[in-house]
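For this depiction, one protein chain was excluded, whereas all remaining protein chains were kept in their positions.
The letters A and B name the chains in turn, as written, and every chain counts its residues from 1.
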Amino acid sequence: MLQNFIIALDWLGLAVFSITGALVASRKRMDIVGFALLGSVTGIGGGTIRDVLLGNQPIFWIKQPAYLITCVSIASATFFFAHILQHRYRYLLWLDAIGLALFAVTGAGNAYAHGAGSTISIAMGIATATFGGIIRDILGGESPVILRQEIYITAALIGATVFVALMDIGAPQDVAVALGFIAALALRSAGIRWGLTLPRYQPKSGDQPN
Amino acid sequence: MLQNFIIALDWLGLAVFSITGALVASRKRMDIVGFALLGSVTGIGGGTIRDVLLGNQPIFWIKQPAYLITCVSIASATFFFAHILQHRYRYLLWLDAIGLALFAVTGAGNAYAHGAGSTISIAMGIATATFGGIIRDILGGESPVILRQEIYITAALIGATVFVALMDIGAPQDVAVALGFIAALALRSAGIRWGLTLPRYQPKSGDQPN
Partner (left out) sequence: MLQNFIIALDWLGLAVFSITGALVASRKRMDIVGFALLGSVTGIGGGTIRDVLLGNQPIFWIKQPAYLITCVSIASATFFFAHILQHRYRYLLWLDAIGLALFAVTGAGNAYAHGAGSTISIAMGIATATFGGIIRDILGGESPVILRQEIYITAALIGATVFVALMDIGAPQDVAVALGFIAALALRSAGIRWGLTLPRYQPKSGDQPN
């Protein structure tokens, strides 16, 4: 049950992240194969890191190549449709937010279902949610999203923590998934929409930049 | 048989990629140990990613340290000879092309020989062919080769696909390897020599860069 629900959301996160990878490819005016590569790496990147770290072999998309084929298909299709979007970076940010919220919960849920404790489950939620985007930005030569000022990693942290805490106290599984997702998406949305930030590090006055 | 032929070409690809890593080190005026590190990471990087993803343990160069020693030796030797080359970046591009074509086939062949299906074999060909160069460019602070306009990832894709398709229809193994290699090298050569490209993404007129 938990597994099925999480798997469905995992597919959704994968699709959404594939599009963000393709949108970065569009910003770099790559060809369709570049779209496919960058979309796939972004879509499956976070889950791949998670599986390698947890020692889950075979890795999910090697066991089921349909994951990879889906990423390639979606990213390739984006090659033909991305020009419809006027403000691609804005779409990229919002799709990235949805993917972040989905993967924060499914990444934590995947580890939790395999018997990992609370700390490691939360860490896997954060890793799954952020590493696809990190790889996308590094390969695409973009400034990494995690360096942006508004709330980002924190949203993944809170989403994964809400999910794990609810599971630990015995809440119904779909409630834990839904509330974790909502918490992460709400926080990140507030970051994009209203610039919500945590207090940032302040050097003392007269401090040099380094 | 297939294994022996592929292993020989794998050594060649490793040697060629080691030199490209060393040439990037020469562009950054690193010392001989920097040459050795960047050469090794480039030479064994793609195959390492492949083995980690496929769960091949121990990883090839840990099972046979001669791979690593070869990379270190070649990259170190390049420290003394690179100054002979007048146009190092040009040599880098061509050696990278040869390595790309070799690893596209041997990466796919390695996965294929371990029982992976067509999709995963092709994906492993692309990953093995491209990731060594990606790591090289990121560590060396170079603009990633995969972002260049001419055909690059496509060459690896076609090379791996030709090899896998010929194997699937029962062609002799050395024919599949040779034609896959030739296809990849021909495409990438046309990219370098004549600027051959696939159609690149075109934003609509009046579109903003983002």
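Keep this in mind: a contact is a pair of C-beta atoms (placed from the backbone, for glycine too) under 8 Å apart; a residue touches a chain by one contact, two chains touch by 3 or more.
Fair warning: this is a prediction, and the values are worked out from it, not measured in the lab.
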item	value
Options B:Leu68, B:Ala113, B:Ala165 or B:Ile192, residue touching the unrepresented chain	B:Leu68
Residue in contact with the excluded chain [from B:Gly34, B:Gly125, B:Pro144 or B:Gly180]	B:Gly34
Candidate in contact with the missing chain, chosen from B:Arg50, B:Arg88, B:Arg136 or B:Arg188	B:Arg88
For chain A, the residues touching the chain missing from this view	52-55, 116-117, 119-120, 123, 126, 130, 134, 138, 143-144, 146-147, 151, 153-154, 157, 197-204, 207-210
Residue numbers in chain B that touch the chain omitted from display	25-35, 37, 48, 52, 57-59, 62, 65, 68-69, 79, 82-84, 86-89, 138-141
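Heads up, the rule we're going with is that only the chains that are shown with their structure count from here on.
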item	value
Mean-CA-position distance for chain B and chain A (Å)	28
